[in-house]
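All protein chains of the complex are present and in place, except for one that has been dropped.
Chain nomenclature is as follows: A and B, assigned in order of appearance, with residue numbering initiated at 1 for each chain independently.
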Amino acid sequence: MTPELFIQYLFAGITYGIIYAIVAIGFNIIYNTTGIINFAQGEFVMLGGMIAITMNALMPMPLAIGVAVLITMAVGALIEIVFIRWLESPSVLRMIIITIGISILAREVALHIWGESVRALPYFIGNEVTSVTILGAKISPQVLWVISVCSFMVAGLSLFFKFTSLGREMRACAANRRAATLCGINAKNMVTLSFILSAGIGAVAGCVMSPITYSDYSMGPNLAIKGFTVAILGGLGNSLAAVAAGLLLGIIEAFSISVLPLAFQDAIATAILLLILFIRPHGLFGSREAASLKEF
Amino acid sequence: MDLLKRYIPVLFLLAVVVAIQLVTHFTETTYYLTQLTMSAYYSVVVIGLCVLMGYGGQISLGHAGFFAIGGYLAGALTTHNLMTLKNYGFVSFLDKVGLLVDSKGLYGGDLLTVEPWAACIIAVLTAGLIAFAIGGPILKLKGHYLAMATLGFGIIIYRIALASQYFGEADGISEVPGFKLLPGIMVSGNFGARVSNYYIAWGMVIIAVILLLNLIHSRVGRALRSIHGAEEAANAMGVNTARYKLYIFVLSAVFAALAGVFVTHYNGGIGPSEAGVMKSVRYVAIVAVGGMANIWGALIMGIVLNFLSLRGVFGSYDDAVFGVILIVIMLFAPQGILRINPWQQLKSFFTAAAPKSGEDATD
Partner (left out) sequence: MPADSAGNKIKYHLGKASKEDEQVALLEIQNLNRRFGGLRAVNNVSFNVEQGMIKAVIGPNGAGKTTLFNLIAGNLPANSGKIYFNNAQINGRKPYQIAKQGISRTYQNIKLFHGMTALENVMLGRHIRSKAGFMAGMLNLPWTWPEEKKIKEKSMEYLGLLGVAECADTEISNLSFGQQRGVEFARALATEPTLLLLDEPAAGLNIYETAEIGRLIMKIRGSGITVLLVEHDMSLVMDISDEIVVLSFGEKIAEDIPHNIQQNEEVIRVYLGDD
């Protein structure tokens, strides 16, 4: 393996890895506030990309992306309000099946709006052959866009949760819902907010990755599985660990091409998922006792 | 007698099955039999899953994987040419035992494949063993983790089917020969054998229903229901819950695999979509609608929904329909539409109406 190839694989791994991490963080945000695993998380990413592509025909790209993200956030809020808000302490099983149903529904709606065609947003800078040279390897600037935008989002979220009062309220809700309500925090709204936030970051990721990975109506579940794997790998609920875990998975996947046929690449994430669930369900960075104390 | 009471619905089912066949015969609508046959096989998967979910309390989002293991192995073994391996170990053993079939391939060459009966046994056994192997660790998981693990299992099977040349990649396996059960009775897509295949399929369903009904009413069935009712207490009363959950998981996997084998011979082939997530989700949706601990509900829903889907009634919205069903049922009727046996409902209605003695002696 030449150094250039190594760097290319590395960047590919980091790119996909950080996207998986964003999906995982989306899972974590909703999970932390509600205990629900939102199987439709991948669909947020899909919607972001697809809507942006459609909007891009009508308006300049930055605006198109902005509109797409806003619409997806609205969809997230809608999902929460219509399907989740009014449920009285539903069982885990019920929630899983409901979110799976939502995911299927979203996918079918997308299928009927956009058909089966695969599309992509145009490259933010240049086109598919533009490249910058980093450490000897030719890297597409879009990769840098993905990495920087996603890192920016992760940092932004950290700051949001740590320093803004809204962020603190959400964390309070996550830690102890009843106590948070007693403090005057509207828990129901926090839940809606968590959906909006998850949808938003998913949509942004969907837009920024679209030129490289292309977008189509069925891209959701794959991302959701990998995102979930990453979330579990890092320890469910722990977003910083999700980033590390995401990068890990992305890099493993990228380098796997050198040893396995490409067709099996997607199976790797699933295999890792099963392995982690069997051996260490609380994740690489989670603690067993903390995990067993969680009701979910 | 309790025993006879239990089987009355089965006789009723048998009567309905025969009646429908006769009706299609006389109204010259025998083409319906094809979808009814397929629906029957899918329902075998469904009722196995129903017992797993309802009585074992385990969700499985990857059951299509077991169906695929059965179907793909049976299909591959009965179509791939073993001629080149004729003298090697296991293959020559099978040959000596008479389990291989010599025939002529499409282009006239010699074809050596596995006898369908042997292939069936190998396929179902493999599915059972795999279920046994992963069941242990999987069933220790709860809630989301269990759901994801089973989902992951289904996906891996799908990916393997899609990626391996042996399993035909995206095209799957075709030209699968018929499966001779007994002299004169063969599972195949042969138009002339439509009626006999219909009865074969429904025969499987009836046998499966009888076995499961027996199980539910037995000591083991009680143990399973107790696990579902209060797992910790079941343990405290001496029930080895882990082992029972594993056994019911394996049983449901075996049912699915067997259905897969027969469907593959019936259709003459199988494709990767049979292993897909959407198929697994469908099975779960049907069980959810029918009522998770309700075999009859699951069976009826299995037939109805599969039949409609196969006849194309849902058109391009096929997957969406099942998605909506899932959502609606889980939101509004998590116990399923068809609750417990109508018989049971009537019975408890009458006993509940009678005044209870021994109520609080306090005031």
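Following the convention adopted for this analysis, a contact is a pair of C-beta atoms (placed from the backbone, for glycine too) under 8 Å apart; a residue touches a chain by one contact, two chains touch by 3 or more.
In this text the structure is predicted, and so the values were computed from the model without any measurement.
Contacts of the undrawn chain with the visible chains, over the full complex, involve B. Across B:103, B:190 or B:240, the residue that sits in touch with the chain not pictured is B:240. Residue B:223 is the one among B:223, B:277, B:295 or B:330 that touches the chain not shown.
Within the complete assembly, B:214 is the residue of B:81, B:126 or B:214 that touches the hidden chain. Looking at subunit B, the residues touching the absent chain are 3, 211-212, 214-215, 218-223, 225-226, 228-230, 232-241, 247, 251, 293, 347-348, 351-352, 356-362.
Going forward, only the chains that are shown with their structure count from here on.
Chain centres here are Cα averages; for subunit A and subunit B they lie 34 Å apart. Note for the complex: subunit A touches subunit B at residues 37, 83, 87, 90-94, 96-98, 100-105, 107-109, 111-112, 221, 225, 228, 232, 261, 263-264, 266-267, 270-271, 273-274, 277-278, 281, 296.
For subunit B in complex with subunit A, the touching residues are 59, 61, 134, 137-138, 141-145, 147-149, 151-153, 155-156, 159-160, 162-163, 169, 277-278, 281, 284-285, 288, 316-317, 319-320, 322-327, 330-331, 334.
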